[in-house]
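Removed from the display is one protein chain of the complex; every other protein chain stays in position.
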Amino acid sequence: MMIVMKDGATDQEIREVVDMIHSAGGENHMSRGEFKTIIGAIGDREKISQMPFEALSGVEKVIPIMKPYKLVSRQFKPESTIVEIGEAKLGSDQFVMIAGPCAIESEEQLIDAAREAKRLGVKILRGGAFKPRTSPYSFQGMGEEGLKLLALAREETGLPVVSEVMDPRHVEMVAGYVDMLQIGARNMQNFLLLKEIGLQPKPVLLKRGLSNTIEEMMMAAEYIVREGNKSVVLCERGIRTFETATRNTLDLSAVPMAKGNCHLPMIVDPSHATGNVKIIPALTKAAMAVGADGVMIEMHPSPKTALCDGEQSLDFSTFEHLMTDLKNLAPALGRLM
Amino acid sequence: MMIVMKDGATDQEIREVVDMIHSAGGENHMSRGEFKTIIGAIGDREKISQMPFEALSGVEKVIPIMKPYKLVSRQFKPESTIVEIGEAKLGSDQFVMIAGPCAIESEEQLIDAAREAKRLGVKILRGGAFKPRTSPYSFQGMGEEGLKLLALAREETGLPVVSEVMDPRHVEMVAGYVDMLQIGARNMQNFLLLKEIGLQPKPVLLKRGLSNTIEEMMMAAEYIVREGNKSVVLCERGIRTFETATRNTLDLSAVPMAKGNCHLPMIVDPSHATGNVKIIPALTKAAMAVGADGVMIEMHPSPKTALCDGEQSLDFSTFEHLMTDLKNLAPALGRLM
Amino acid sequence: MMIVMKDGATDQEIREVVDMIHSAGGENHMSRGEFKTIIGAIGDREKISQMPFEALSGVEKVIPIMKPYKLVSRQFKPESTIVEIGEAKLGSDQFVMIAGPCAIESEEQLIDAAREAKRLGVKILRGGAFKPRTSPYSFQGMGEEGLKLLALAREETGLPVVSEVMDPRHVEMVAGYVDMLQIGARNMQNFLLLKEIGLQPKPVLLKRGLSNTIEEMMMAAEYIVREGNKSVVLCERGIRTFETATRNTLDLSAVPMAKGNCHLPMIVDPSHATGNVKIIPALTKAAMAVGADGVMIEMHPSPKTALCDGEQSLDFSTFEHLMTDLKNLAPALGRLM
Partner (left out) sequence: MMIVMKDGATDQEIREVVDMIHSAGGENHMSRGEFKTIIGAIGDREKISQMPFEALSGVEKVIPIMKPYKLVSRQFKPESTIVEIGEAKLGSDQFVMIAGPCAIESEEQLIDAAREAKRLGVKILRGGAFKPRTSPYSFQGMGEEGLKLLALAREETGLPVVSEVMDPRHVEMVAGYVDMLQIGARNMQNFLLLKEIGLQPKPVLLKRGLSNTIEEMMMAAEYIVREGNKSVVLCERGIRTFETATRNTLDLSAVPMAKGNCHLPMIVDPSHATGNVKIIPALTKAAMAVGADGVMIEMHPSPKTALCDGEQSLDFSTFEHLMTDLKNLAPALGRLM
């Protein structure tokens, strides 16, 4: 951590900074330029970063140098983590397809989607039972009944299943039905939920918050890993910007940026990011090209009758066409499908 | 709701839209221009807004016309809601000062702050016991011990107290200690927490999410009010933008925009929005001038030793100076303090 | 254009809207719901869109229905425009590589880069002579001397050249040296420059502004095309968001969104968008996968001594490696290189 002093900071003000560093058990390193004095604080990063240097009168700004996460960084563990779920090996050479309906609506809808997914080479089935909805008047999901259908779909097809958990009180119950627990974008900084999910062993799919930086996503993963659960998969799903042509702005740069610094697998969700069936296939191919470990796609036997996000769900024919394209593309990018 | 058809939409495609409107019990209203056909859907707003019109092949886009919230709108209840907590009357002519330390750290720190707050005319004491922190390595708050200190501070000073609740499992416990429950920015769309808090009777302070629109804030309030709790106070606390000179960008326009459409009181939190002691007083005055019903300010007996956000906490002398300025300003703006 | 009236709008207020439509030579189409009256305005789009409906007292909001651009839309010209420059055919099956140094620094630097570009299959050489720099103290480019070197590089290699023009007074002069004129991101809404460049016949590379929507980019293209110059190539180069890990956020969704509505070719500039050599190759592959018609990449014989943006310039070895990857990838995406 570097503490930049104001121009003309007094010796007394500099001493206050040095004292604060010492009180955190650290050492200081002084650099006096013509205009600026800069003080480096060396020592226990966690203790030092807690100190309110910016509240001292002579301090202009504080610049963190070390990355604020540890367990999920490649500095801590250089080799990539591989998360295995059924036949899926997220973080390996495999490009993993996760697909299924946005919301579970009925046995028929889910089983239809599951069979088609299985037939086309999907590795994990998704289906929402608890749906976070902006409006209290929107369909909120089937709840535990939906999870039972998901378990049934797994029995029918052999596909492992992933579903979102929104409430720390539900973690154990949801984990009883699914193979992977999803933390949605709105809950990426629901820290008590992160801790709770970190205490159970099933793999976690952690979606980036709409207004969260890549670094904050890694800090959220750190919350989970720190509790003991090392099977975390990151997911880029678009951030909020001024552009309104797409629902959110898919930040594909986040994939190589995150994977460069963090050993966890990372996938992309182009369905929620764009909210637009017409461009989802193009963005899916781009996700593979940019180095993602997989994608999560919404598909539905009949998007026109979907209870949730029908406008962003691929029908079976479009989905099959996309799968064919991806299988053609994979070898040129060194990926297996 | 207006459904705009693509250029050259066929009669069959138009009929699909009309059928979907009818299936939701609505009526249609057709407008055929030279290039565009536009279909108005009239009827039960909630049912119609659930239909996936955008999944139909002939549809270019769907434009909502009605506001998506109801109970919190001035259309539903034109007169302003007044939320009373002790001597505070949020939503009235009174400009309500809420102040106190970011985090509760010790009995001494909290009681000191509470006495100073009381002495200077603060109406509600704030203090964080459960702290949402980006890093798992940051101080997470004193938890229930902190709430006990808060209750003690109320006994000492007579000031009502507000504190954040982050977990639906804690709502009852926190409500046992405080006079007002705060939903933090990161939890504004934690819908299960909103529902839980809507089921208990204590007033709620609902902070706007960093990446949430004004309308989404009203939808979040709608979640609470719909469960039966009508005592909701909105809080603007800055949104995330590209500007990095301040921690967030305080959106003061949100105050007259929200209060024009919604009958709930609305306050401003310049401390978290700016993260900068130097400009908090100026923004506080601006909040009063723009029509806010109060502000929430962080103050601390010794910002330099604060365990949390010391750089944005006013010391007693700066805080007293600000209170004096506000009392001078209030009459010119028709506010009581 | 749909005019949504306030709840309880009076007959007089409705009449004012109808009169304003008539005064623009248009016709109205009335839709009265239980709560809302909505008035469609049909007729000459340009005249109607000029009317200040929102200034009328009974109007809640005005919703445009038609796209605000015409000449660049696929509605006006469904087939894709192909812009030919030397061997480059932008908008065809060809994936066009534009590459070269950020700024022209010397004859040796430019000729070196040009020869390497030529050797590796680049189709257009880029080089900045006039550099828009945030700081007046940064290197501002070699000006006309740089353009002379660019012309020399073309002679040496046969490659056509592109360079930025920033000032309407320079358009003729710059056009005298180059084969394609670039409008930089900061000038995307410099409307007088757009008009000036629209009056000369050389192809134009129009970069998206950092805070401009896709639709605004098309309006900027419309300014150029309307003056007579139909050879416009759009360029996505990142938008400004809250994320600071990359310089800007590359919005790859913009490519299929723009190309779906607009017949002009569109390329991607991952160098400026990311400002990070480490991730430029991955984003370049993603640009091809998402359907871009080419990319513009900064490369330099010696990035460590570059006078401008060395941190985002590929050295020759990295660039060659990228070209090999792209040539392997192209067939799987149906592109020629």
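A few points about this structure:
Read from first to last, the chains carry the letters A, B and C; within each, the first residue is number 1.
In this text, contacts are C-beta pairs under 8 Å (C-beta built on N, C-alpha and C of every residue); 3 or more make two chains touch, one makes a residue touch a chain.
Everything quoted here is computed from the prediction, not taken from an experiment.
Residue in contact with the omitted chain (choice from C:10, C:138 or C:324): C:138. Considering the full assembly, B:288 is the residue among B:219, B:288 or B:314 that touches the omitted chain.
Checked against the full complex, the one of A:49, A:94, A:134 or A:241 touching the unshown chain is A:241.
In the complete assembly, the contact with the undisplayed chain comes from A:2, out of A:2, A:120, A:175 or A:330. Note on the undisplayed chain: of the listed residues B:18, B:63 or B:329, the one touching it is B:329.
One chain is missing from the display, and on chain C it is touched by residues 16, 20, 46, 49-50, 52, 54-56, 68-69, 132-140, 166-169, 186-187, 189-192, 209-211, 216, 219, 222-223, 226, 240, 277, 303-307, 309-311, 313.
For chain A, the residues touching the absent chain in the complete assembly are 2, 4, 7, 29, 31, 33-36, 38, 40, 42, 63, 65-66, 75, 240-242, 244.
Where chain B meets the omitted chain, the residues involved are 211, 213-215, 239, 241-246, 249-257, 260, 273-274, 276, 278-279, 282-283, 285-291, 328-329, 331-333.
Operating definition for what follows: only the chains that are shown with their structure count from here on.
The most central chain, judged by the distance from its Cα centroid to the centroid of all protein Cα atoms shown, is A. Interface note: chain A and chain B, two copies of one sequence, contact each other through mostly matching residue numbers (shared numbers exceed half of all numbers used). A separation of 39 Å divides the Cα centre of chain B from that of chain C.
Shared contact sites, meaning residues of chain C that touch two or more other chains, fall at 241-242, 244.
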